[in-house]
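Here the structure is laid out as structure tokens; the discussion comes afterwards.
Note that this complex is displayed minus one protein chain, with the remaining chains in position.
Right, chain A next:
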Amino acid sequence: MLKKITMLTCAALTLSTAVTAETITIATVNNGDMITMKELSADFEAKHPDIDLQWVTLEENILRQRVTTDVATKGGQYDVMTIGTYEVPIWGNQGWLTELDDLGAEYDEEDLLPAIRSGLSVNDKLYAAPFYGESSMVMYRKDLIEKAGLEMPTKPTWKFIRQAAKAMTDSDAGVYGICLRGKAGWGENIALITAMSNSFGARWFDENWKPQFNTPQWKDTLQYYVDIMTESGPPGASSNGFNENLALFQTGKCGMWIDATVAGAFVTNEKDSEVADKVGFAMAPDMGLGKRGNWLWAWTLAVPSSSEKSAAAMKFISWATSKEYLALVAKEKGWANVPPGTRTSLYANPEYLKAAPFAEITLASIESVDPKNPTVQPVPYVGVQFVAIPEFQGIGTAVGQQFAAALTGQMTVEQALASSQRLVERAMRKARYPK
């Protein structure tokens, strides 16, 4: 009898838990690391039977449009949003995000990489937790550079990259010395060229928010980009973004590729990459001015202030960005597939360093950037490959179109810069900068 009562009580308790379970909706992008998070989320649900997870996975641009509309109108459709380092400072300042002040005693916030943590904080308060972080680096074919009679330094200069690109190009064999983003867009060619421009000493705005495209530093940056791509880039480069260049590199068509450090895991993956065992890594190049041409980005998890389930949402974020989650991924998928670029402790782990040959360069690249001082001269903005102001998506894409036109030869470098200067001046006047 007692057994029956106990069983009934247990069943009733289970039922009441199921009935009262809170469902949180998570909006995320379709990147490999996020897919893994979704696959492993049963672990979270097992640890938190009172929380159900509902997933909305979308392409980056659609997701950005959707979550921006929702957060700006306080629609409350999502409890956890995947957003980038561009959105966090803007949305945090607007009061659209909930401060992550309840991630739990075990979370170890101090372990987050300082550069990433700084980019996700507003007034020293954390508004988003990094899920994976990235910088950019040079990925190169060791066999081709050796064949060209050159040796890639760990910290190459832009001058060396141009020389190596020329030497590695074999157009008849369909091999091109360098693959760089050419597709117009603030997150496409502008991310690369803005990061490049930092190492050339250029900046988007001076301290009074005056656009700087009419400076010699910008002329040098864009001229270099157009020249190297014309000499040693693949045909049709103006339509190449991350994925197109990844496909070219993995199929042996690129000698060097300068792009996100997260690509390190893709190009060394023997299942997908034809050149997996021939890839070397180096820091992004510089011009000897004290700044390298690498960027800083992180996909982060944040709670919109319109969410009514912020406590449950924070529990999920705490789980997904914890050290325990990294260990879980390592156990289920192997150390090479652990989300990179968020925690210092990961880079002290010998197993990870052994499995990920790009790990040290990734860490050094992330540590070498400062979002608050991205370039040689002082700037009034935060952001390395972007300017963290709401207007940047619009002006960044418009400038990206001018730069793509210069790459295809529809405009000269001078015309593209003059046109960029005009359109950014007009946009900033309209937006009433300086504020």
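What to note about this one:
In this section, a residue touches a chain if its C-beta (ideal position, glycine included) is under 8 Å from a C-beta of that chain, and two chains touch if they have at least 3 such contacts; residues count from 1.
Criterion: contacts and distances are computed from a predicted model.
Not shown: a single chain whose UniProt protein name, out of "Lactate utilization protein C", "MrpA C-terminal/MbhD domain-containing protein", "Phenylacetate-CoA oxygenase subunit PaaC" or "Sorbitol/mannitol transport system permease protein", is "Sorbitol/mannitol transport system permease protein". Looking at A:78, A:186 or A:295, the residue that reaches the missing chain in the full complex is A:78. Considering the whole complex, the residue from A:171, A:251 or A:408 that touches the absent chain is A:251. Interface note: of A:154, A:171, A:243 or A:345, the residue touching the hidden chain in the full complex is A:243. For chain A, the residues touching the chain absent from view are 25, 27, 29-32, 35, 38, 54-62, 65-66, 69-70, 73-78, 174, 187, 241-243, 246-248, 250-253, 260, 262-263, 266, 271-272, 274.
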